[in-house]
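Moving on to subunit A:
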Amino acid sequence: MTEQLPIIIILGPLLGAVLAAFTGWFRPRLSHPLVVLGLAISFAAALKLVFIVADAGAQKYWLGGWGEKVVPGQKEPFVVGIQITVDYLNTLLLVAVSGIALLTSVYTRRLVDTELAGRQRYFYALFSLLVTGLLGITITGDIFNLYVFMEIAALSSYALIAYGRGRAYMAAFNYLIMGTMGACLYLLGVGFVFAKTGTLNIDNVSAIIPALLNSGQSQALFVGFVLILLGAWAKMAFFPFHGWLPNAYAHAPTAGAAILAPLATKVAVYTMLRIMVTVYSIEYIIHSPGIQSLALYLSSLAIVIASFFSLTQTNLKKLASYFVLSEIGYMVGGAWLANKPGLTGAMVHVVADAAMTSALFMAIGCIVYRLGQAQLDDLKGVFFKMPVTMAAFVVTMAALIGVPPTCGFFSKWYLIQGAAQAGVWHFVAALLLSSLVKAIILFRIIEIGYNRVPHPAIEGNPAIPRNEAPLSMLIPTVAMALGLIALGLGTSTLVNTIIAKALPAALAP
Partner candidate 1 sequence: MEKLITNFNYVIVVILMMIGLWAMLAQKNLIKKCIGMPIFQTGIILFFISIGAKNKAKVPILSKFVVENSSAIIVNDYANPLTQILMLTAIVVGVATLGVGLALAQKIYQQHSSFDEDEILENQRK
Partner candidate 2 sequence: MGFLGYILISTGLVFFLGTTIGLLRFPDFYTRMHAAGKGDTLSTVMILLGCICLVSMSWLLALKILLIINFIFIGSPTATHAMMDAGNKAGATPWRKDSK
Partner candidate 3 sequence: MNTFITAAGVALIGLMLLVLIRAIKGPTVIDRLVAINVIGTKSIVLLLFAGILFGQLEMFVDIALGYGLLNYIVSIAASRYYQHRKSLEPEHSPGGSPVS
């Protein structure tokens, strides 16, 4: 049965969603456990595959059994069907996506019951379909199939955002326009690559491309590359296309934002990495220095601008959205450094940032659940009111800043190392600036939440009653925060056993 594991990763949430759509009409209470079950199956399969991949290398799975066939007139065999691949590059992200989705699905139960009362018939189905799309983008080995998964993820995220009502409709509409534009640009780029190579399978394409580049037919491939890149950038809200993200995530219901914010953008970053590292080669990146320096400047700019705007925000959800934006700058910059530590940093950071953002939004969700809103000024005394949640929050912020034993520190360390090695000092400066800004914000929140009220432990001051979020929310939050530390401690193992092997061999050490 192990050879069926890759497809089980997709089928778990897909079938869970379809069944949840059925039960939504008969036994609405049953939808949630079904989705959780599907995600759990998916997570188990992904976890098992990590070990298989670490032992035996990349696993390929051919849908419908249509594998490599000899085509008349061609020397090499080509894959005629759709292939899904689990290799060193995506196996960790698969675990991260399915694991975070599993925890979040447990976590959202109470939030949905209160926030979306009476309208939650299809919420879990859409939630599960979003995860299906994200897992699919990560696992697929076919560039067109990736587009379809992209649209699955996108359509369900528009619906999840629109659950927020009011301003969320406009935010979702803007996201729809930007998202469709991104997907279309991606599809067009795929068209350009397809026109020159004639196949859609990532392995086959990457085998053909070097010969085409050497024979001087590179303009169409270059245009295709740029188009795919722009598409991925629009999907991940990278600097010139970032306008939709803060509104979309801030106006989405908290339960929706908790799954969208950590995963949607990270998977788009993965798409970019996949195209850069596997489909085109890293030499291609190095030999097209024009875009390389442009991308690096853009990522520095993205970090700086997002940091600046995060300083001016008064809403916790919006603040966190700007954090997401600046983290995207990290990953894009790291990838475009195109050297070993830079790429390692980017790959680690994709996983680490998914976990950090998830923990952040979970903590914010707990606060929203109890306080009803997330304005910074309303946080007075929140440290006394919800000490466990706030402890998790502080740990998460520490990880975002990059304090040692957490995972944020290690990925950032790799990134800075890579930038120093490539001599891109503006990127180093942007990274440090962003950490500084996050530290300032953390201290501001501590100031508001801890210092602005009289300390209740001191005699004579009014006691502030403890009022934590319910356990079904608190436990995932704390688990996620502890996971950040665990991930930090395990970083070197992960890098040595898996990520180091995902790096292209041609890369200078």
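Selection criteria: all candidates are chains of the complex that A comes from, given by their letters.
The working rule: a residue touches a chain if its C-beta (ideal position, glycine included) is under 8 Å from a C-beta of that chain, and two chains touch if they have at least 3 such contacts; residues count from 1.
Predicted model, so just to flag it, every value in this text is computed and none were measured.
Per the touch definition at the top, the candidate among 1, 2 or 3 touching subunit A in this complex is 1. Interface residues of subunit A, counted against candidate 1 in their complex, comprise 72, 144, 147-148, 151, 154-155, 158-159, 162, 166-167, 169-170, 172-173, 176-177, 180-181, 184, 187-188, 191, 194-195, 200.
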